[in-house]
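Next up is a structure, given as structure tokens.
One chain of protein is taken out of this complex; the other chains stay put.
Think of it as A and B in the order they're written, each chain with its own count starting at 1.
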Amino acid sequence: MNNDYKKQSQVKEVFRRLKKNKPALIGLIVISIIILVAIFADFIVDYETVAIEQNISQRLRPPSREHWMGTDGFGRDVFARIVHGTRVTLSLSLVTTFSSAFLGSIIGAIAGYFGGRIDNIIMRINDTIMCIPPILLSLSVVAALGAGLRNLFIAILVASTPGFVRLIRSVVLGVRSEEFIEAAHALGTSDIKIIWNHVLPNAMGPIIVQSTMYVAGMILLTSGLSFLGLGVQPPVPEWGYMLNEGREFIRHSPHLIYMPGIAIVISALSLNLLGDGLRDALDPKLKN
Amino acid sequence: MREKLLEIRDLKVIYKTDEETVEAVNNIDLDLYKGESLGIVGETGAGKTTTALSIIRLLPYRVAKILSGEIIFNEQNLLELSEKDMRKIRGNNISMIFQDPMSSLNPVLTVEDQIAEVLRLHMDYGKEMIKKRVKEVLQLVGIPHDRMFEYPHQFSGGMKQRVGIAIALACDPDLLIADEPTTALDVTIQAQVLNMIDELQSRLKTSMILITHDLGVVAQTCDNVAIMYAGEIVESGTAKDIFEGERHHPYTEGLFGSIPNLDIDEKRLNPIQGVMPEPSMLPSGCRFHPRCPHCMDICIAESPQSKSFDGHHIKCHLFL
Partner (left out) sequence: MSNKLIEVKNLKKYFNTPMGNLHAVDDVSVSIDRGKTLGVVGESGCGKSTLGKTIIRLHEPTEGEVLFKGENIFDYSKKDMKKLRSSIQIIFQDPYSSLNPRMTVSRLIAEPLISNKIYKSKREMEDRIKSLMETVGLSGRLYNAYPHELDGGRRQRIGIARALAMNPDFIICDEPVSALDVSIQAQILNLLMDLQEELELTYLFITHDLSVVKHISDEILVMYLGQSVEKAPYKELFDNPIHPYTKALLGSIPKPILGERGKIRNTIKGEIFTPINPASGCRFAKRCDYAKEKCYVEDPVFIEVSENHFVACHI
């Protein structure tokens, strides 16, 4: 308390606090490894010859020296497919999560902050969208726009944003009644600045936690859509789709289920740990 | 003739978290006699509430540790009792009135239920007897008993605090601990509640510890006063010693100087300089020395012993 409050760069400060949180650090390391795998997938195993080339004579082999994670129904190496699947799965789920978190935060903040009629209109539309099961909703969006990665992205965005809007709105309602918002008004700060500088930073915690929880759900939603033939097209490797493919062989080749399953669990879990740590690290009240 | 009810000796309590150790209460001694009232006065962070919670053993158990001392209540050391025995004492022999009447009552239970709850716990009463006692205590605190089936939100702040007092008095406790009982109330309501507390305390002969930051409240209700600063009792004595005595600890003088006096016309106040020290980094020697106008060399180096002038204790080098 007696030393000076030195100015430190925000990023450095957040990282310093994150380092103290062991679970978050583990999450960060695992996520970094997964991202590295995604980037260097081609150097680890070749895409064309191993990941998508079928080899019926080698089908449904259990894990062995040759195939670390066994082979699937078409004789493709599961390890190679998981490594390459990282790219598609992770990028798709991360991008959709953060996009819908961003969009949802802004819409939710507007609804919660202004209240009244704006709130009513936004929230009723939001509720209507939330009533439709996400799979069905994305299905209709993709059906309307056609299959493909970009349309899949839009479909998932439409289906997942309302959850964020609802969460952020309720958080903002709480923050809005705080006195420092009134104080900012009295100082002549404009509404947009108040939302950006005061409301959203104080709603950061729930946004981050919700986002990290969403990632796993996004992976499953993507896979569901891929399974229905609307998302990623085979033979492109994608974890969720691999799960679905493996279902047929669950009795005698369970590795087809648990290999991609473990991949999903590990990445979701480490994102969650990282998210929890980030929330605390970003909160100056929990300093030290 | 004066019979000791509560005796605190050398009590030391710390709060320990991963980052820091807070010395909340530092080796305090306190005596409370039967039928008398004691006011503990101090500012935020002085350790008043910690002292009270130690007596009733409700300190947050994960972080708080009682390092030393004993609390003798009715000839038994409360700190050595098992949790089970302690539970029998809480609400029965020792009861507590909390600061915030809005949040210390359960909003989904009627007032009758909440008073009856403590009776069912500690008393061997039948249904009829409980009902009778509930009416009795409500009358005691000035609430018409036809309101006993109402819920807390139907009461105003002052009335809620009366309900809190009724719960505390239900089992006829030997010791009543009131933690800032009127701080959340408006002045006119505060005056009503203080009058009532004072009147009940002298009529029922209950001993009371009143914790407050307001010297005015103490003057109206207490026989004895202890002034706390940074976890220590810097001055204690009878109300007469504190309010009319000649010798005072500099902190006590500062406290009096900070109160706007309604009867004298002065334009400026004489506050104490500086702020309360961080409880995790208390200063050396006398805890008050950085803010003290009479600070001497010895004050920085050595913590003063308490000196008694006929029961009026002052912990300051000026008087040693």
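The working rule: contacts are C-beta pairs under 8 Å (C-beta built on N, C-alpha and C of every residue); 3 or more make two chains touch, one makes a residue touch a chain.
Treat the numbers as computed from the prediction; the structure is a model and nothing was measured.
Undergrad: Could you tell me which of B:M129, B:V275, B:I300 or B:L320 touches the chain that is not displayed?
TA: Looking across B:M129, B:V275, B:I300 or B:L320, the contact with the absent chain belongs to B:V275.
Undergrad: Identify the residue among A:D42, A:E66, A:D127 or A:E182 that touches the chain left out of the display.
TA: A:E182
Undergrad: Of the listed residues B:G69, B:G158, B:G231 or B:G285, which contacts the missing chain in the full complex?
TA: B:G158
Undergrad: Check each of B:Q220, B:S280 or B:S303 against the chain that is not shown and name the one that touches it.
TA: Only one listed residue reaches the unshown chain, and that is B:Q220.
Undergrad: Which chain A residues would touch the chain omitted from the figure, given the whole complex?
TA: Contacting residues on chain A, toward the hidden partner: 1, 4-8, 178-180, 182-190, 193, 197-198, 201-202, 283-285, 287.
Undergrad: By the contact criterion defined above, which parts of chain B meet the unshown chain? Give residue numbers in ascending order.
TA: Residues in contact with the chain left out: 43-44, 156-159, 186-192, 194-195, 198, 202, 213-221, 239-240, 243-244, 254-262, 265-273, 275-276.
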